[in-house]
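For this view, one protein chain was removed and the others were kept in their places.
Then we have chain A:
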Amino acid sequence: MKIALTDAFAQEKIRANHALIQVIDPELNINIIDLGLVYGLDFTIPNRITVTMTLSTPHCPLGDAIESGVTNALGKVFPDYQVDIQLVWEPEWSIDLVSEAGKEQLGIK
């Protein structure tokens, strides 16, 4: 997920991104940002954060643990915001979405 500095909510998005680094995929032991699971953050609705994200496997058994991780992590940084998670399968998650650090942890590099 790229954040443009010209974005009106760049500051919020950077804070949210930093918070989401704390959410770890329990199976892969890599944070969801480096895994490339988070596709987008939207702050346009007041006091609401919409997170568009996916899972590494559709119907992942730990899916709701990751979801509650996202809600908890953002809730700590933005206590007055409601967190809305939009789970999508398109585009499908692939290894190309993993960051360099994530690839290193997966043993690809």
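General observations
Going forward, a contact is a pair of C-beta atoms (placed from the backbone, for glycine too) under 8 Å apart; a residue touches a chain by one contact, two chains touch by 3 or more; residues count from 1.
The rule is short, and it goes like this: contacts and distances are computed from a predicted model.
Taken from the listed names "Peptidase", "ABC transporter ATP-binding protein", "Molybdopterin synthase catalytic subunit" or "Cytochrome C and Quinol oxidase polypeptide I", the protein name that UniProt assigns to the chain not shown is "Cytochrome C and Quinol oxidase polypeptide I".
Of the listed residues A:45, A:88 or A:101, the one in contact with the hidden chain in the full complex is A:88.
Among A:18, A:48 or A:76, only A:76 touches the chain left out of the display.
Touching the chain that is not shown, out of A:46, A:79 or A:107: A:107 (per the contact rule at the top). Panel shows chain A; residues 19, 22-24, 26-29, 56-73, 76, 86-89, 95, 98, 106-108 of it touch the chain omitted from the view.
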